[in-house]
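Heads up, this is only part of the complex; the chains shown haven't been moved.
Order as written gives the chain letters A and B; numbering starts at 1 within each chain.
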Amino acid sequence: MAFGPAAMGYDRAITIFSPDGSLYQVDYAFEAVKKGWTTLGVKTKSGVVLIGEKRKATQLLDIDSIEKVFILDDHVGCSFAGLASDGRVLIDYARSQALQHRLIYDEPINIDYLTKVVSDVKQMYTQHGGVRPFGVALIIGGIDRGKVPKLLMTEPSGQFMPYYAVAIGQGGYTATEFFEKNYREDLNMQDTILLGIRALASTLKPGEKLGPSNIEVGYADVDSGMFRKMSFSERAEILQKL
Amino acid sequence: MAFGPAAMGYDRAITIFSPDGSLYQVDYAFEAVKKGWTTLGVKTKSGVVLIGEKRKATQLLDIDSIEKVFILDDHVGCSFAGLASDGRVLIDYARSQALQHRLIYDEPINIDYLTKVVSDVKQMYTQHGGVRPFGVALIIGGIDRGKVPKLLMTEPSGQFMPYYAVAIGQGGYTATEFFEKNYREDLNMQDTILLGIRALASTLKPGEKLGPSNIEVGYADVDSGMFRKMSFSERAEILQKL
């Protein structure tokens, strides 16, 4: 039969409730997240790491010029899975919010608060007409004042949750399973990074291999409180340790 | 047959009446409330308590960083069931209203009035086009001047009612039944809190157990007139008394 509810359900101009209390457009937007490149974050006592995978569909793609982990401010970064152009819009917004905070209060923005203001934009796009939800989930991580590591993931609904470890995108399910078995909070920074890389590696198909061009790594340790991205050679080096 | 009224009914751009005088979008929004984590409130002569459950879907969730009971002002707090991002918007609004009231009148906002202004926003989202109703119910509780305990619940329709005890979310039905059997108005503060925790415990499945990480507790006693949240250790301690 050709003309069932599902056929009608997805082509309407506003995000509204289904009879069971779901917001279909929001659920569908999450499907876009699930189709994105795998990305993940880990938080331990030593700090936070964000790792994004980059898949080379064709040799002609200049994959080293593609960014998957983004610095939002000195102390906080993010990664995303889903529609890249939607992600860009939210990252621009997050950066401008972080910058304004520094200008006005002369101190780094609180990471929970930064996540909240980004999520508030997402929520608005699920309740008002004439727009569609953002088809992207962000993993935001960094170090708050007082050396507190933070790791949060925002969903297309505008809901966000704090995590010890979180993975989204195509390999999100597999990596999450890996974390559930292997996560420990008392790791040093390097082991935290290695845990994240191993989680990503667990999502590879047989024969695939992670190279320094396939991943981006950003991390912040509680001591420095700075979020920085690893260089190509640093990535090559740490991949040796797998 | 695939293409009945229900299939059409939920995908329209505005909250309108069905032939029997219902507002479908509002009813569907209430379904979102019913799917939320259980939350409840109790009002006795001694004060008011709000308790929210936190369910740990995965060990990787940093559940202690999640808030389910919120301080709105010194004398009043709230909890909610339903879409978390919708709840956040209303809590932000309630806080700013309470704050403005203090600034303008130099006294705490009346809790009935605070509930009304939040509910008026909800009502507007059920009557005007281009938006969907809020998929969230709030339980608001606190102590008004004159040592009067207050406990109200606002529905997605914008209707609100005063209660002695009220429970919403997944376990709302079971907890309400518990209250109908066990509620008494003449309890001291600690027994009031214990009554609420027991009501929440009544919703657990066999084998489940409440721990200090699974609940948030906020309360206000008529003497102090202050709404405060219990710490982890306080929660651990009172759970001992079950």
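The rule we apply is simple: a residue touches a chain if its C-beta (ideal position, glycine included) is under 8 Å from a C-beta of that chain, and two chains touch if they have at least 3 such contacts.
Just so it is clear, the structure is predicted and the values come from calculations on it, not from any experiment.
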{"item": "Whole-complex copies, counting every chain including the 2 in place", "value": "7"}
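Please note the rule applied: only the chains that are shown with their structure count from here on.
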{"item": "Angle, in degrees to the nearest 5, of the Cα rotation that carries chain A onto chain B", "value": "50"}
{"item": "Touching residues on chain A, where the partner in the complex is chain B", "value": "1, 3-5, 8-9, 12-24, 43, 116, 119-120, 122-123, 126-130, 151, 157-159, 161-166, 176, 179-180, 183"}
{"item": "Complex contact set, residues of chain B against chain A", "value": "2-3, 6-13, 24-25, 28-35, 58-62, 65-66, 83-86, 88-89, 92, 125, 129-135"}
